[in-house]
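Left out: one protein chain. Kept in place: all the others.
And then chain A:
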Amino acid sequence: MRKIFDFHGGIHPPENKQQSLGEPIRDAGIPAQLVVPLSQHIGAPSSPIVAVGDRVLKGQVIAEAAGFVSVPQHAPSSGTVAAIEERPIPHPSGFHALCIVIDCDGRDEWLPHRGLENYEGESPSDLLEHIREAGIAGMGGAGFPSAVKLKEKPGASIDTLIINGTECEPYITADDALMREHAAEIVAGAEILRHIVGPKNTLIGVEDNKPEGIAALQAAAEGTGIEIVVFPTKYPSGGEKQLIEILTGRQVPSGGLPADVGVVCQNVGTAVAVYDAIVHGRPLISRITTITGEAVSRPGNYRVLLGSPMQHLLDLAGFDPARNQRLVMGGPMMGFTLTDSAVPVVKTTNCLLAPSAEELPAPPPAQACIRCGLCAEACPASLLPQQLFWFARGKEYDKLEEHNLFDCIECGACSWACPSHIPLVQYYRASKADILQQRRDHEKSEQSRIRFEARQERLAREEAEKEAKRLARKKAAELRAQQQAAESGDDSGAEVDPIQAAIERAKAKKAAQQQAAGGESEQDKLEKAVASTRKRLDTASAKLEQARAEGSDLIDALQSGVDKTRAKLEAAEKALAEHLASQDNPPPASEPAVAKPRSAAEIAIAKAKAARAAEADLSPQEKARKQLDSLRQRLDKSEQRLAQSREAGEDEKIVEALAATVQRLKEKISALESEAEKVESP
């Protein structure tokens, strides 16, 4: 028997799991329409590669991963792409986001696919690529791209692979059902993961309230060396950090990753998805979702195509809207409410909870905190929730950070336990958002200061360089003149000049090309800006119209939005016109250079060619500077992206990942800068 550790705190809310375990997993069938959000994971949204009207087959890639922390999306069934547009997606803030809408043809026709015959012969990195291409993102809740999580971290040696079958949230039984009915696939998936990670121990952790699932797993794992570890039921033992502590006694350092203590964690659902991807070549297009709560008459677990509207599931489960007062995606402790039953099932939808009003009554008004400490007793992170509450109310952000607010996992145990019904977690969420906002503002001003200074410095340096070069040229010319004077009549001297001149000419030409290419893209950009602004104006106007028709009270806001967009459009058009005017009489040198390239690809190729050609002529310093410039551009872009995602309130992990990118770029830049300085001032 493996030694099991306890974690601090925890609660024992009523489990309410039996309701959805009465029947085996049922198939939810093919809805008329599937709505596949481009962002079902943490990281950059995927970019669509199909167009409206395209016929797609089940399993066909319809959107590609955009960057490292991203995954592709696949068509969950065959049909026709009906739209690529913003739709409401399941998100705590009720966001709309870009989705690919597929009208299903009901034929469910697969794209031909094949698994790997012998995955053990494949290298871990190839397998990871397969996992990534199958669109697999953590199915336990957060939805972090699995391939990223499994990728070896330099300097971290993983000795324990944990498959999380804990499912500690009340009501949810999706993983339980999976363990009962698909234990063999879980174990097979775990073996593949083990092959990739190469740990000493592979553990599947399950709470002791799932005896059937445990028995099935134990039978399936017989002889594989994979251990099924059973531990007492306590919420939130399924939290990654808590599970790691239970199974290994180690705590993930604050702000760190499981890999820092030699652990990688994956959910049982993810293990099955990995198995499907590697052995059968099937991408992640469906999942098990629990539908439960007193407002449905046939609760249970369903195998659901991703993108199925929640309403489809509710209909299947016999939903009674009269009894319902809220819809929760996830469990009662950490799930969030949906404001629209049309939102689709996504990779992280483990449960759809439709409780009746009596079942989960609206929270009673909060009373005063009596400092009873029940919250601190319940907190799995060993925080002092009552103190945090006190500071949060007083907006004492320093104190909050000092008391480790950011180690709060928002599990809700404190709120659950609080006899005064204080919505503690709500305070922490709000405070975290405020603090992040503050940091961001500070960072922004700091960054613009740094950028400004760097720019000033760069300009000065460039000026100095130019001056130096001019001097050098002058000197060289003088020298040459002297030489010529000295060796007048000598042929060799005369021969140098034409070559030199030819080189000069070539250089000039290349420079001109470059400029032309640049000019082209400038125009392109402006045109694009005009087009997109026009589009925005159109949608805004349409919305306004609709609001007017409905007599909504948003009219004013929308009107001002429309006005603003119109102003922007005018500005963009003006900029374009000005640019075109300046292009009408371009510098003569650029004429012969490039025939006007038509497609974006041609432009890009031309640009790249020109850039490479130009680079070949550059001195090491110039090259370095060039590199620096491009890095700076990338930095700007990443910063913008970061700011956007922060504004959009995207998941913390994305923001963190982006922030890390920005940080890395900054480091690179400063390294390059210091190197460049060394070169320049010997």
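Rule of thumb we're sticking to: a residue touches a chain if its C-beta (ideal position, glycine included) is under 8 Å from a C-beta of that chain, and two chains touch if they have at least 3 such contacts; residues count from 1.
Methods note: contacts and distances are computed from a predicted model.
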One chain is missing here; what is its name in UniProt, given the choices "Ion-translocating oxidoreductase complex subunit D", "MFS transporter", "Cytochrome c oxidase subunit 2" or "Nitrite reductase small subunit NirD"?
-> "Ion-translocating oxidoreductase complex subunit D"
Just name the one of A:Ser382, A:Gln456 or A:Gln633 that touches the chain not displayed here.
-> A:Ser382
Please pick, from A:Leu338, A:Leu352, A:Leu628 or A:Ala657, the residue that touches the omitted chain in the full complex.
-> A:Leu338
Consider the whole complex, including the chain that is not shown, and state which of A:His96, A:His280, A:Arg326 or A:Arg480 touches that chain.
-> A:Arg326
May I ask which residue of A:Ala215, A:Leu360, A:Ile435 or A:Ala529 touches the chain that does not appear here?
-> A:Leu360
Chain A positions in touch with the non-displayed chain are 7-8, 11, 13-14, 92, 94, 170, 241, 245, 251-256, 321, 324-328, 330, 332-341, 353, 355, 360, 362-363, 365, 367-374, 376-377, 380-384, 386-387, 402-404, 407, 410, 412, 415-421, 423, 425-426, 429
